[in-house]
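After the structure tokens below, expect a handful of questions from me.
Note that one protein chain is taken out, while the other chains of the complex remain in position.
Then we have chain A:
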Amino acid sequence: MTIRSQLLKGILDGCVLAVIEKETVYGYELSRKLQEVGLADVSEGTIYPVLLRLQKNKLITGKMIPSESGPNRKYYSLTEAGKDALNIISEEWNQLSVPINALLLKGEDSNESK
């Protein structure tokens, strides 16, 4: 496992919740949106275990919409608990990202100033 995917693993739930908060999406759409924002390393299949876990924890609900000719798509939307969880994750991320940036990007700054 690459370092990036290890780091991502912890925060991927938050990313998926954030995409679903903006609009209801189905699986393929979700993976495309994650790649569009630059998370190209998320292998597409990884979203399905995440979606199942979020459903099991009642943070999102999925509805399978059948269609006569086209594909069957399961559309996901956030529950109230999901909105709360997203808020908590965003807050935690803010609190973590400032000190981590300060720590990890320090070396970069001093290199640049030389």
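Please note the rule applied: a residue touches a chain if its C-beta (ideal position, glycine included) is under 8 Å from a C-beta of that chain, and two chains touch if they have at least 3 such contacts; residues count from 1.
FYI, contacts and distances are computed from a predicted model.
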- Among "Sugar ABC transporter permease", "Putative membrane-anchored protein", "Na(+)-translocating NADH:ubiquinone oxidoreductase A subunit" or "Imidazole glycerol phosphate synthase subunit HisH", the UniProt name of the subunit that does not appear here: "Putative membrane-anchored protein"
- Full-complex contact with the absent chain, from A:Arg4, A:Lys74 or A:Lys106: A:Lys74
- Thinking of the whole complex, not just what is shown, which of A:Arg4, A:Arg53 or A:Lys83 touches the missing chain? A:Arg53
- Which of A:Ile3, A:Ala40, A:Met64 or A:Leu103 touches the missing chain? It is A:Met64
- Considering the whole complex rather than only what is displayed, give the residues of chain A touching the chain that is not shown. 26-28, 31, 43-45, 48-49, 51-53, 56, 61-64, 66, 71-74
